[in-house]
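The structure follows.
All protein chains but one are shown at their positions in the complex.
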Amino acid sequence: MYRHTRELQFTARPEKPDALFAAKFQEILGGQFGEMTVMMQYLFQGWNCRVPGKYKDMIMDIGTEEISHVEMLTVMLARLLEGAPGEATDKAAAANPALAAVLGGQNVQHAIVSGGGARPTDSLGNPWNAGYIAASGNLLTDFRSNVAAEAQSRLMTSRIANMTDDRGVKEMLAFNLARDTYHQQQWLLGIQMLIADGYVETEIEQSNGDWEDKDAAHVFYTSTNGSAAGEGLWVTGNSLVDGEPFRAEELRPLTDDDGTLPAPDPLQFVTYD
Amino acid sequence: MYRHTRELQFTARPEKPDALFAAKFQEILGGQFGEMTVMMQYLFQGWNCRVPGKYKDMIMDIGTEEISHVEMLTVMLARLLEGAPGEATDKAAAANPALAAVLGGQNVQHAIVSGGGARPTDSLGNPWNAGYIAASGNLLTDFRSNVAAEAQSRLMTSRIANMTDDRGVKEMLAFNLARDTYHQQQWLLGIQMLIADGYVETEIEQSNGDWEDKDAAHVFYTSTNGSAAGEGLWVTGNSLVDGEPFRAEELRPLTDDDGTLPAPDPLQFVTYD
Amino acid sequence: MYRHTRELQFTARPEKPDALFAAKFQEILGGQFGEMTVMMQYLFQGWNCRVPGKYKDMIMDIGTEEISHVEMLTVMLARLLEGAPGEATDKAAAANPALAAVLGGQNVQHAIVSGGGARPTDSLGNPWNAGYIAASGNLLTDFRSNVAAEAQSRLMTSRIANMTDDRGVKEMLAFNLARDTYHQQQWLLGIQMLIADGYVETEIEQSNGDWEDKDAAHVFYTSTNGSAAGEGLWVTGNSLVDGEPFRAEELRPLTDDDGTLPAPDPLQFVTYD
Amino acid sequence: MYRHTRELQFTARPEKPDALFAAKFQEILGGQFGEMTVMMQYLFQGWNCRVPGKYKDMIMDIGTEEISHVEMLTVMLARLLEGAPGEATDKAAAANPALAAVLGGQNVQHAIVSGGGARPTDSLGNPWNAGYIAASGNLLTDFRSNVAAEAQSRLMTSRIANMTDDRGVKEMLAFNLARDTYHQQQWLLGIQMLIADGYVETEIEQSNGDWEDKDAAHVFYTSTNGSAAGEGLWVTGNSLVDGEPFRAEELRPLTDDDGTLPAPDPLQFVTYD
Amino acid sequence: MYRHTRELQFTARPEKPDALFAAKFQEILGGQFGEMTVMMQYLFQGWNCRVPGKYKDMIMDIGTEEISHVEMLTVMLARLLEGAPGEATDKAAAANPALAAVLGGQNVQHAIVSGGGARPTDSLGNPWNAGYIAASGNLLTDFRSNVAAEAQSRLMTSRIANMTDDRGVKEMLAFNLARDTYHQQQWLLGIQMLIADGYVETEIEQSNGDWEDKDAAHVFYTSTNGSAAGEGLWVTGNSLVDGEPFRAEELRPLTDDDGTLPAPDPLQFVTYD
Partner (left out) sequence: MYRHTRELQFTARPEKPDALFAAKFQEILGGQFGEMTVMMQYLFQGWNCRVPGKYKDMIMDIGTEEISHVEMLTVMLARLLEGAPGEATDKAAAANPALAAVLGGQNVQHAIVSGGGARPTDSLGNPWNAGYIAASGNLLTDFRSNVAAEAQSRLMTSRIANMTDDRGVKEMLAFNLARDTYHQQQWLLGIQMLIADGYVETEIEQSNGDWEDKDAAHVFYTSTNGSAAGEGLWVTGNSLVDGEPFRAEELRPLTDDDGTLPAPDPLQFVTYD
């Protein structure tokens, strides 16, 4: 069950409104790698988690913190939108180039749909959707998704931070960047613990590994003319699973199956020979 | 530029058709973590890559291999759908429970839309979409997404492999599982090389790290009653960035900002006090 | 069956073209609460309606009127787009700030995709989709959705009306605003009639009300520190269903069930303890 | 800021697993009118609310309760999925009609994607998306959406409750039904208070009402042959805004504008005369 | 403007209900190539059409007919769903294999969401969306899309017709098939008229044809080993534009540009060399 506290986790107050920046800011709220994504990803992983104790509690704790991150960002957005030019016309723009830029670049749904409030969308207006999140019940693969989500999310936050000089915005983003730095490590260390606790044998997902095609697990296939890909550790190194050496091979068919398909049911009216 | 060879990379021939299994099989073709996702993810990362040499070539090579994986799966699907009961009625089902199960569980778009061919969708018919892929230009974060994608993809493949006894299907999946095992390592070793080659300092995304909130990068916040999360390495260990120790704290507001918003533009007809 | 008359329901002629305003105008055509939404919502409700006579006829009549509203808006849009700067370049923009604003803020799909015609999308280009509409077969709940749809639609129309001084646009919007005013009442009075005609007992959806948890139907749960929510009629008033008083309570678990999940099927490779 | 308590708001324990019912149950979790929708709708309305005091606190309180509802449903789903036939084949189905039904009707992503956990989707696998929610900043229109959302949500919950005899499921749904009964009233009484507190004049959204087309706000247009729609209160009654009588009229063009469009820019290659 | 007539265009009465068939039937109502698609495609093309007279009138007429087709299909669907087993349980299925098939294969949203009415979705529950339609303002390209839409739509209708023996359903589908036969020809003859009337020179879209790469307009590129593609008219025939012969060539780069990208803005944190 959840409870709410009126105070935000961190101050979310820009020095001054900036509708153009607000349009960009939506990306880290409702984008593919925004805070809504990690919030819903961790909540679903936590609710579905079947390992009581430190793992389930940790996921529940971070899921709850992320709701608070989403809250902070919505408040920041509403304050950035204060006084946005809802009614401005192109005549006004003609007299004022800065206004012209705002008119062009602002998110018009901020004016029309949310009335100066945050939108549950990315920076181009795509509604957030659950096709962004991963929750498989397998903690190794989910933690891999979580490291990736925090890394991508942090990168977007960094890029957006470089698009403003507003000290209020930057102060909050300094907090968010730090949390993403911490959270990347949290998930990587979580993988270390899964191994230490015996839930998995290596950091590689290898279910049904007993009958996979062992040889194909050690080859890099190359098909680009003049490829230099063979110089990487993925060819010159050894397997993280069994220590055997990797090798590179030219990509070629391992079969003479040319994919010819049989005649279909005539009632399907599929063209066939 | 791309070229095509008539032979498949690996044989894609089931022992016998199975429309019910084909419906499930769609998940690893056109699902969130299916082969279409890694194919498009690596192609876009490769085309956008700004590091000529082993990195760009490696991404291009694997992107090209993944087109071949998608091809193999579509052929397998069409062969699994051979003789699927496109025209069967509920009268037939009444006399045949196994047929009844197929009638219920088959993907009806296999019969109606593709005429016994593969569909560019997941196992429940959601069309594949580009909101599944990541290509940021930053190789560290993209490689993180790639490890995660291969791990999740391998897990789904494993689960589906356990849902059939068909030796032809399993033989091909043994190859696919092995490739996913290899590819997870390829991306992890890619991150090691990025560090070795000096493109990044640590395996943690830390752009703008010079001005992030250092303290907040070392704290685990907990707010669940009786949480055991403090027992994990993410609290008892040290930072992978600067070696300083982590700590746990009770989640609490770091501000007295309660998110109060200013009065809006009256022409927006937003309710305010 | 439907028939078409060449004349529009109302004049749709702007004083002059305005591509920037046209981009915003798309919201009330193809947005979540635009005319396409009420058109499709009422058509599906009418076709599925199982109460012949005044209810079905009324829904059919308004559904038909809404097709005409969509038509009016598409004509207005095409006229607003007349002469839009399809081929203008950034050089032209440098010399003309007003043009710069248009170039930035125009909907580029108006130039590229529809060739100066209306698009079946919202103001940010999201294609209209049927996930916006409600048609449940239950007239009480559908009429509730209809009041809401007309209210939100009218608000967006009002906001957009304040973004232009064009008298031709405003004259048509004065008609649309009035229809939304009327239609809100139509659905509210429809709910009154459903009660008067004995289809429902109260204005509250209460199917299976005989076995719902009566106590939980009278409580407001609060969990925000210092919440003033208890001052509202939803706590100080009485139930619209049975006249019993409401009360406020602190949100707390009504169970000691902590959501612990059982061990899963090992073949799923879900992590468990 | 948010906090988490380990105990659920209400017990979520079915008498026994039922994978077929679990597939249906997804509708009230991640469907258009499921708990994820009201959770995100109230959270965004609360964060964007500009009326401090009882209104903002009330919205925040209910938003927080809804997170707990989503949590309860995910736990119920995971327990309904216990022992679901992840690996069953059509041979098994042939010998067991009940299993055949489950094989056909189960949500295969429960087996393949979430490993026996809840999915953030509706009953047919459509991922939840933010195009379902409304948060306009205008409390009258938002409360209208909220009444509608609770009414539709309650109806779906009622329908699903009638599809099971499981006492554990029904006990939890008796609680959910009651909350939906209460919440419908909460929003209706909220509208009464908005009038009492002077935020709006009537229960009808009428911004810019001073210049709307007054006559068109009092007419019901009919165009269906033999329509009985004129018998309703929406024709025989009086306006809820100004008390003037309504009337019915045959739908006819109020203009001779036939929507003729001007010649376009030749560089668009639009066909014109 | 539009008007409504109570009678359907054609009888829509099945001999008996069939919930399993109803699930499939949704594809030709709300699928990618269903009646909703052609209805919205022709309405938008008609409203945006800039050639008054026979072209605009023809598109308006067929658009209006398609609204009536959608209406017929929704009525058929509701009648097919009569008595669908909304409350049946797996116990009932165990005793009745035919019911088991229905339980597995029915569209559960018919029971939960629409209460036995048509849904605005395809056969797997994907909501209809406007990304299915084309309306470019260029009549040649739009008529090409229209031929394709009618052909695909007719094929799906044919496939579905073969999945039932119900004479009522087949009688209506015989009408629909015939309309699709007629409509394909209508659009092909429309293209002939565009040429006869001088709106285009050939049946090939060739805007800006004066400066396109003439040679590349006459070559078939082949890259598959052993390709027999050179035997087709597309190689052995002559251009439909200028009468010059086609030829086949091996696909090869026409440039030494290897796609190397320049160094990016360092503030983007893109990895580069």
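The letters A, B, C, D and E name the chains in turn, as written, and every chain counts its residues from 1.
Quick note on the criterion: a contact is a pair of C-beta atoms (placed from the backbone, for glycine too) under 8 Å apart; a residue touches a chain by one contact, two chains touch by 3 or more.
Everything numeric in this text was worked out from a predicted model, so none of it was measured.
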For the full complex, can you list every visible chain touched by the one that's not shown?
A, B, C, D, E
Full-complex contact with the absent chain, from B:Ile28, B:Val51, B:Ala78 or B:Leu173:
B:Ala78
Check each of B:Thr11, B:Gln32, B:Asn107 or B:Thr121 against the chain that is not shown and name the one that touches it.
B:Thr121
With respect to the chain omitted from the figure, which of C:Gly30, C:Gly63 or C:Gly105 is a touching residue?
C:Gly105
So which bits of chain C touch the chain we can't see?
1-6, 47-53, 55, 86-91, 93-97, 99-101, 103-109, 111-113, 115, 121, 124-127, 136-140, 194, 199-200, 207
If you put the missing chain back, which residues of chain A would it touch?
18, 20-21, 23-24, 27, 31-32, 97-98, 100-105, 122-126, 156, 159-160, 162-165, 223-226, 251-253, 259-264, 268-273
Considering the whole complex rather than only what is displayed, give the residues of chain B touching the chain that is not shown.
1-9, 30, 40, 43-44, 47-48, 60-61, 63-64, 67-68, 70-71, 74-75, 78, 113-118, 120-121, 127-131, 133, 135-138
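The criterion applied here is as follows: only the chains that are shown with their structure count from here on.
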Set of chains whose contacts include both chain C and chain B
A, D, E
Same-residue or different-residue interface between chain A and chain B, half as cut-off
same
Euclidean distance of C-alpha centroids - chain A vs chain E, Å:
34
Whole-angstrom distance, CA centroid of chain A to CA centroid of chain C, is 30
Chain E residues counted as touching two or more neighbouring chains
1-6, 47-48, 97, 100-101, 103-105, 113, 115, 121, 124-127, 136-138, 159, 162, 268-269
Are the chains arranged, by touching, as a line, ring, star, complete graph, or other?
complete
